[in-house]
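Note that one protein chain of the assembly has been removed; the remaining protein chains are unaltered in position.
Per-chain residue numbering starts at 1, and chain names A and B are given in the order in which the chains are listed.
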Amino acid sequence: MTRYRSLIRGAAGLVACLASQAVAQASDPLSKLDPNSRFAVEAMIDSARVAGLPSRMLWLRAVEGINKGADSRRIVAAVRERFVHLKDARAVLSQATDDELAAAADLLEAKVKPEALIPFRNPGRGRSPLLALTILGDLVTRGVPRDDALSAISKFWMGGAGDAEFMGLFRGVESDILQGLNPGAALQNRVREFPGRAPSSIKPTTTPPAGEPETPNS
Amino acid sequence: MSDDAADVQRVLAGDVDAYAALVDRYYDRCARFAVRMLGNRDDAEDALQATFLRAYRALNRYQERDRFSAWLYRILVNQCRSIAARRAHRERVFVREEAVLLNAPDRRQHWSGEDEELVQRVLNELDPLLREAFLLKYIEEMSYEEMSALTGVGVSALKMRVKRACDRLRDRWERIKDD
Partner (left out) sequence: MTDAEDHPYVEWIAREARRPVATDPAARARVMEFVRREPAPRFSVWHRLVQPRALSLSPLASVALAAGLVGIGIFTGLFVLRRDGQTLAEQPLAVAPTVSGLPASDTVVTFIFAGKASQVSLVGDFNGWDAKATPMTKVVPQGTYWSVTLPLSAGRHVYAFVVDSQWVADQHAPLAPDDGFGRPNSVRLVGRGSSL
């Protein structure tokens, strides 16, 4: 009986595997675009690849639009914008990792000028501007005036602030805004809490905020 | 059964000399692609050596319904890509090599000398992905479907690469003729 059951289970598993392959094969997200839009998107992905830019980000942008139900024209425009911003970000931050580039491109999408990214070039040993750029993007998206946000984050960064300080700033501003404070004022309040510091050799710490229930894979 | 398939069967049955027939049939054509793609003779010979060796080892995985040339070219294209990637930081010594090779008497028979060097220089200026697509389309005269199966890249992307390669070449001509 047991052997018969395990035979059936084995066959069922094989059948399920074949089913999943057929389903996976049938799903090619870009096929939902009309041919012209698909050609345009694939051409941009290819151009990005040739230019050494993270082309997968363009693919993901297209797939996001498709799954959000956006029309083809909007998807093509969004992919094009992303491509242009990745290129511009690369022009300023030539040594950036793909993640840093993506965060910088986000800022350009929020109408931050490319020159404003100059302070984040050449971060130096052991530092990454990834969190700083991410928090800057958050502040601008939440409605903090662009120049104020830029000024605050740049000063923190050039003053040697680490991940813990940036997360602290983010948590404070987020909390104040959620409680109804005007975003610009929320930033000014929290900036006052962090005294300016001279560039130092303090290593940035990467401590998860208390209460985050994740565990490293062992 | 095609000549290729018959030779493959003979090799798998234990007749290694049947592989020599396959090498004879394809070496020159593969050499042309490898030289045009890599721009120098030494790298091309490495690519050819590795290609035919890998093809031999993988012969029991070759399926009769595939065209042998397409199957072989998939290996060749990948070998050329690997070698190009490995030598990315090496200085190009093409010009010096060309001078040495041009002086070797037995090599001149297929060359037109200056034109050959110029054409290779022009091809070398193309981005590798564009060059590869251009060579597969216009030198190997493959269809886009064949190229897609070989490279794993979509047909529309390949068409774009070929078009861009041609645009670059045409732009080069515009610059040259104005000098």
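Structural remarks
Quick note on the criterion: a residue touches a chain if its C-beta (ideal position, glycine included) is under 8 Å from a C-beta of that chain, and two chains touch if they have at least 3 such contacts.
These numbers come from a predicted model, not from an experiment.
Set against the missing chain, the residues A:A43, A:L93, A:L117 or A:V140 yield one that touches it, A:V140. Residue positions on subunit B in contact with the hidden chain: 11-14, 16, 19-20, 23, 27-28, 31-32, 35-36, 41, 45, 48-49, 52-53, 56-61, 63, 106-112, 115-116, 119, 122-123, 134-135, 138-139, 162-163, 166-167, 169-170, 172-173, in rising order. Although one chain is not displayed, subunit A still touches it through residues 4-5, 8-9, 11-13, 15-26, 29, 60-61, 63-65, 67-68, 70, 74, 77-78, 81-82, 98-99, 102-103, 106-107, 109-110, 130-131, 134-135, 137-138, 140-142, 163, 167, 170, 174, 178, 206-209, 212-217.
Quick note on the criterion: only the chains that are shown with their structure count from here on.
Interface residues of subunit A facing subunit B in the complex, by the touch rule stated above, are 38-39, 42-43, 45-46, 49-50. Interface residues of subunit B facing subunit A in the complex, by the touch rule stated above, are 127, 129-130, 154, 156-157, 160-161.
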